[in-house]
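With one protein chain removed, the remaining protein chains of the complex are shown where they sit.
Order of writing sets the chain letters: A and B. Residues in each chain are counted from 1.
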Amino acid sequence: MSAGIDLENVCCDFGTFRAVDNANVSIRPGEFFSFLGPSGCGKTTILRMVSGFIEPTQGVIRIGGEDVRGKRPNQRPTALIFQNLALFPLMPIWENISFGLEVRGVDKATRRKKAEDLLQLVDLPGAADKMVSQLSGGQKQRVAIARALAVEPQVMLLDEPLSALDLKLRQHMRAELRAIQQRTGVTFIYITHDQGEALAMSDRVGVMSQGSIQQIADPREIYNNPVNGFVASFVGENNVFQGEVQHAAAGMASFTTPHGQFRARLGDLSGKIGKLYVRPEHTIITATPAAENSVPVTVSDISFEGSFIAVHATSDTGAHLTSELRNDGSATVPEKGVRVHMSFDPARAAILPDANVRG
Amino acid sequence: MQDLIRRYGPGLTLLMGLLVAFWLVMLVIVPNITLFEQSFRPYLPVVEVGGPKDTYSLNNYLKVFDGNVDRSFLGFEFSIPVHVLTFWLTIFYSMVVTFLCFLLAYPLAYYMAKIVNPRSLPTLILMLFIPLWVSEVLRAFAWWIILAFKGPLNALLLGLGLIEDPIRWTNMGYTGVVIGLIYTYVLFMLFPIYNAIQSLDTNQIEAAEDLGAPWWKIHWRIVLPHSKPGIASGSVMVFMLSAGSLLVPSILGSTTSQWFTQTIDQWFKDALDWNTASAYAFLLLLLCTVFVTIAMRLFRVKLSDIAK
Partner (left out) sequence: MHKFRQNLAHLYMLLFLVFLLAPLVVMSGAAFNDSKLPSVVPWRGFTTMWFSEMIRDERMMLAFANTLWVAAAVALLAVVVGTAAAIMVNSISGRLRTILYGMMISTILIPGVVIGISTMILWTKMGNAMGTEFFLFNPGLHLSVLGQVSYIAAMVMLLVLARLQSFDSGLEEAALDLGASHAQVMRRILLPHLYPAIAAGAAVAFFQSIENFNVTQFTRGGSDTLTVYVFSKVRSGITPTINALAFLLICVTLVLAVLYEINRRRRARIEAAREAEARRAEEAALL
């Protein structure tokens, strides 16, 4: 009971402002798909187009292969979980959950039964007769999910459902949501601006910036092989070097920077200027210079982060670089003020263009 | 408009549109246009309506200037048309009522917003509301009893030895009317001011006290300016209600206190001349519009602020 969703060249304009630009994505049935991007990049707009609250200015949306243009929200097999949950405050929990059945004319006993089953499913038994204001944030979350599941949607659309929760609860609910999705097999489209959330829960992630989709891939690919600087820096930390591509061959290139010559993987620049990105945990610190990709630096600060130790350093040109060492005793942590060399494996660094946006 | 249809669908939108149209068109706009149109026609027997004599003219309005009376004011002797005099006295005493209402209501509004224990506030408000729920005619009637020549007020004052002889309250020009109007409308001043002061951050007052400002300066520089919108809406309400009141002047008025609404009433009910009554009513409407506009300019508030 789940459907795939295809967006083909979907655009959405508000007046002269283009909120979503030429979105193309094909979401598979039963997939947990996340849209990830900073605030205002058009995530909610995409979701509202899929659910039918706004019509795309251009392009086609298909749900389960069927073109849904012109269909109202209540005629689409989708259920939306709102950013603020939008639970009905004047109805008890069970009426909230069975509202979708009530408006379809289902009799009361059946509705009550269904509501209790769903409360069981979301691990909130015995809450049927409570009021919304009696529940904690996490419990409201579950009720919202149960309410959406009650109408047996083929697609669930979730708009930053965890953003109002405390950090600890949020982490707990991640696993919970993922489990519910797997139990029900419904396609989930999940929206968030929290990269940790997107990477941890999703089968695939679409990273967005200023209305356009930058990259669609599974979480590992997104993190390890970002297609451009925006994706690289929105998902995780980087050391960035500016410079010029010299000899490119077999997917590798040399890169001339003020710090010297580096070698790294060459991304798809399409004629644009590129920068070199390398993750802090992919750098190593040594007392003597490495064979290649080595920068002499002075350690300016050490911060202890628990599972890793961050070494902040300054190069001779004044650039701030960071290296992360695993806190397992394998690496020696340098002293503050010491001169060391920072280097990285060419296969772990990439030369990437800036974000892929208009103008 | 699209938003409306999107939210409630075309059917409900149409229904709501029709209801609102019925209200604004049939109950407000068309009646007022008719009133305006009728005010320029002469008063004729039914058979002559629409006949050759039924032409537009300003005659009804010019009746305001009929029949002069002599008056003296600050030593100046002058004669003035009696309806014009009534008109001015209505405005003047309505302003007096408005001002006195403000004087009475402001301290209490401040008290309710900042001094009284918040726990007893609902009870206090409830008690203040009681007279508001009791009909206006009964409130005026209550004062009719109190102000009677042999009534309780004179009895009280005589008993306390404050006066030698009973006073004819209802025969002292506009005294009875002013007292009655204040009693009837003071709450319309109190609640807007209370709402305004309530939204003032108490820290501001304490900060000013901390800086050593005397109490009157705190009011003058901080509380009063902040409560300006409330004062404006309260004043507009009280003025309009007073100037438009027919009941209180009729019940508590003396032989020498004529209110403009009473004049309109006489044209309408006694002379049965609806056309002249329309002209006079239109003048009253005009006056009120002008007053509201001036008050709004003066206090720099918008119409939407007045409706609390």
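Here is the rule we go by: a contact is a pair of C-beta atoms (placed from the backbone, for glycine too) under 8 Å apart; a residue touches a chain by one contact, two chains touch by 3 or more.
Since this is a predicted model, take the numbers as computed values, not measurements.
Colleague: I'm checking contacts with the chain that's been left out. Which of B:Ile145, B:Ala271 or B:Leu298 qualifies?
Modeller: Of these options, the touching residue for the absent chain is B:Ile145.
Colleague: Contact with the hidden chain only, please: which chain B residues?
Modeller: Chain B touches the chain not shown through residues 1, 3-4, 7-9, 11-12, 15-17, 19-20, 22-24, 27-32, 34-35, 38, 46, 49, 104, 107-108, 111, 115-116, 122-124, 126-131, 133-139, 141-146, 148, 150-152, 155, 183, 187, 215, 236, 240, 243-247, 250-251, 261, 264-265, 268-269, 274, 277-278, 281-282, 284-285, 288, 292, 303-304, 306-308.
Colleague: Which residues does chain A use to touch the chain missing from this display?
Modeller: Residues touching the hidden chain, for chain A, are 51-53, 72-74, 78-80, 82, 84, 86-88, 90, 99-100, 102-104, 131, 133-139, 147-148, 150-151, 166, 168-169, 172.
One rule holds in what follows: only the chains that are shown with their structure count from here on.
Colleague: Just give me the whole-number Å value for how far the CA centre of chain A lies from that of chain B.
Modeller: Averaging C-alpha atoms per chain gives centres 62 Å apart.
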